[in-house]
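The complex appears here without one of its protein chains, the remainder shown in place.
A, B and C are the chain letters, set down in written order, and residue numbers restart from 1 in every chain.
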Amino acid sequence: MTTPLFSVEGVNVALPDPNHKSLLGTMPMVEILHDIDLEIEEGSVVGLVGESGSGKSTLGRTLVRLLEPAAGTIRFLDTDISHLDEQAMRPFRRDLQVIFQDPLSALNPRHTIASIIGRPLMLHGLAQNRRAARRLAQEALERVGLPTAFAARYPHELSGGQRQRVGIARAIATQPRFVLADEVVSGLDVSSQAQILTLLDQLKTDLKLTVVFISHDLSVVRRLCDRVVVLRRGEILENRPTAELFEAPAHAYTAELKAAIPLPEVDQGWLASQ
Amino acid sequence: MADIAQTAPQSGPAHRRRPLPLRLVLSGTWLLVVLICAVFAPFIAPHDPLAQDLLLERLPPFWMAGSEPGYYLGTDGLGRDVLSRIIYGARIALTVAFVAATAACVIGSALGLIAGYYRGFVDQIVSRIVDIWMSFPPVLFAILLVAVIGTGLHSVILAIIVIDWIRFCRVVRAETFVQVKLDYVDSARVAGFSRLTILIREVFPNTLPTIVALLSLEMGIAVIVEAILSFVNLSISTDDPTWGGMIAEGRTIIYFAWWVLVFPLIALFLTVLAFGQFGEGLKDRFDPVLQ
Amino acid sequence: MDALRGILTRIVTTAITLFGVAVIVFAVIRIAPGDPIAMMLPPGASDEDIARLRALYGLDKSIVEQFFIWLGNVLHGDFGTSISIRQNVLGIVLGRLPATLELSFLALIIASTIGVGLAYLATRYRETAAEGTVDVINGIALSVPDFLWGLALILTFGVAWPIFEISGRVSPTLDLPFTSNFYLLESLVRFRFDITLNLLSHMIMPAIALALPLAAVISQLLKSSLKETMNQDYVMLARTKGFPESRVIARDAMRNAILPTMTLTGVQLTFLIGGTVIIERLFSYEGLGNLAIDAVINRDLPLIQGIVLLFAVLFVAINLIVDLLYTLLNPRLRHG
Partner (left out) sequence: MMADAFLDIADLSIVLRSDRAHRLLRSVDLHVNPGEVRGLVGESGAGKSMIGKTIFDILPRAVEAVEGAVTLGGTDLLALSSNARRREIAAAAALIPQDPLTALNPVRRIEGQITDRLTAILGFSKKAARDRALTLLEEVHINDPERVLRSYPHQLSGGMRQRVLIAAAFAAEPKLIVADEPTTALDVTVQKQILRLIAEMQAHHGTALLFVTHDLGVVAKICQNVTVLFGGKVVEDTDVKGLFAHPAHPYTAALINATPRYDRPDQSLLPVPADVIEATRAEIAKADAEWLSQRGQTLKAAS
């Protein structure tokens, strides 16, 4: 048996409660995730699905250590990264990339696309100088279907779909082993959605990526993922191969989620059905 | 392959040139005039600003009856040329403006960035200091400080720095709070940059428009504080030509020689206004997203 | 529970702030060059006189001891005796406070009226020349401070067209039948409107000078807050209900927009009161600020301390009140 890329054991995550602001000092903490166990095989695409408040984004952010777990361990291959500090995490950063939901907020408006994609490459020694970084950035842009001339542009000069592609280009430029895709298509139109998903599908095969794909939309997950993890109120309800989960949901909540999706076909009885 | 994404929403060239806004042009021009006056005062001023001539006291400006040729804006109660004193006064005004505002800006912005970014203990301390500072009326604070450390150009500058760094600190701290919540900061963390690098390279440039606007505004405020200190006789020596000092003198003889008050007041008014407008204009100009 | 914790932390920070203020005031005064005792004595006083006075003022003790002695006195309301006026500091200061409060209050009313009015106009007639005009007015009023407005007003309505009085609080020839120093208030209560008019004629220009920058701040904040609110769904929904635009702004947008404006106005109000220092000087208005400058010029340390501390307490109180008001007016906070 091979070691999984990620193994998560008994992880709890608590965040400050934004609903109870005190005028200063510490905010009370609320537990967002309870006792999460999860293994992610190298090369797999795992969907994290749940409604708002399920903790799916929190789980994703904890995996890449944007958040620190309050309890439990997160192993990346053989290393326990649960409590590594900023400096100790740095060698792993190259391998753990994130594509954010809102690319306008995730791309610094003050930097050019070349700099946004290229500077992390210099940090991790993938490019020795600006010139090399720029060349690699252009390659990454080509890979995501954008013209290399975009390297000289600023984020606000692009459209929503293009910005999301830049977000993807930045994530794959460091040749990571793992990419977290956090609701990457939920802000996009149906037609851009399809393009971005097709691109992700192709990249994961070409680059042999392991992907965790966070979405509130079961239909989208179905297309892309090998496994689906269903979360509700900070707990994992199901974690099964995609086809199996869709054929026979083990948990009533999963069945309810599935039944609530309106398929694009006329069905008189759907509204009345539970 | 199909790609709607390839067509950019705006088809114009990547870097469109916007025409300079009117207020930037107007305020910039005036500030340039003041700067030239300050630098080349000895060549521009028609008279020695300190030369008293009691035979020529309270001469009216050139268009009024009783004016003397060469004394365009009249003379003050000691017969000193008003125009020359205004031109020399620009020197002190601008010196105070640049030195005091820049120093307050550097100290205040740095603390604001650090407090806003690192939060926690540092922020608590900075916030308390800000609270304490905010409990003093700034003008009284300035007057008190200068009275305590003694008058003179250095004291005035020092007093402004000690009091007004807080202005930058508050605004920059609040702006940093806003910026830190944006995903580009998390993106940089994912890339593996250190917190200091993220603060300097990612967050700081996004607070720059705010800082620059505030810096320009602060220069105007510094000019005013100097004028106020001169007005209450606490700035530079009373002989030295300062706008505030002229205004103080003009206030006492307002019914006999209004021009002694009016002309330095106009200079002060326009300069302060120009600094404010220049800053706002620059802010808009600096904003990459604003079109 | 949360509300209680909030109030507690607020009290603690307020205490810290006030203590800090006390330390700074004490420190600034003690680093003043020159011996304060020397300034109190007539020339040619003997060394023994000096030593006696030192002991009397506690100046022979260590600086920390001096601070706590001083702080203890202050907390008991003992601010010492003014050197220049030779009276109890607290009495002098409290006697002057009403003049400054009335001026500030008048300025606040003017500022709020102008500020809210301009913001309303700019919103009602947005994207027209009216909005542009309001922006220009705001821009000018924001960058020019009260001191300059005061001078400009003196020149226009005091000298060129002498409509208003340019100096003092009330004409010295008037006979004042008042028992308190709240002249404006008392003249209203006693129906002495002749005195009210005379007071206003003295106060109106300094009040406007103080009000203009604040009016611009209120107008600008409220305008941008209204702009945001006007794009909210509930405002759009109110429009679809058939209400005229003026009612939509007044009933649906204004209340929401005023809340965030109010929190920021608290700080700005302290700036306004701080501005009275120089404006009172400019208009020879017999308030606290004018007194403060006299005290500094006369090196009257006890009086300076008293005035600065009073201002600080006033400012801290204003911020506290604004916070409380905000909580009271915001249903989200009121109902936890």
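Quick notes on this structure:
By our rule, contacts are C-beta pairs under 8 Å (C-beta built on N, C-alpha and C of every residue); 3 or more make two chains touch, one makes a residue touch a chain.
Fair warning: this is a prediction, and the values are worked out from it, not measured in the lab.
Only one of C:Asp47, C:Asp175 or C:Asp233 touches the chain withheld from this view, namely C:Asp233. In the complete complex, the hidden chain is touched by one of A:Arg90, A:His156, A:Arg223 or A:His251, namely A:Arg223. Those residues of chain C that touch the chain absent from the view are 126-127, 232-234, 236-244, 247, 252, 255-256, 259, 329-332, 335. Mapped onto chain A, contacts with the missing chain fall at residues 51-52, 189-191, 193-195, 197-198, 216-220, 222-223, 246, 256-267, 270-272.
Everything below uses one rule, namely that only the chains that are shown with their structure count from here on.
Ranking every chain by how far its Cα centroid lies from the centroid of chain C, the top place goes to A. Here the chain at the heart of the structure, going by C-alpha means, is B. Contact counts per chain pair peak at B-C. Spacing of chain A relative to chain C, judged by their CA centroids, is 52 angstrom. Across the assembly, chain C contributes residues 13 that each touch 2 or more other chains.
Against chain B, the residues of chain C that register as touching in their complex are 13, 16-18, 20-21, 24, 28-29, 31-33, 139-140, 142-145, 147-148, 151-152, 154-155, 159, 267, 270-271, 273-278, 281-282, 289, 292-293, 296-297, 299, 304, 307-308, 311-312, 315-316.
Per the touch definition, chain B reaches chain A in the complex via residues 1-10, 14, 124, 127, 182-184, 186-195, 202, 205-206, 208, 288-289.
The residues of chain A lying in touch with chain B in their complex are 24, 61, 64, 66, 86-87, 89-90, 93-94, 96-98, 100-102, 105-111, 119-120, 123-124, 145-147, 152-154, 156-159, 161-162, 165, 170, 174, 191-192, 195.
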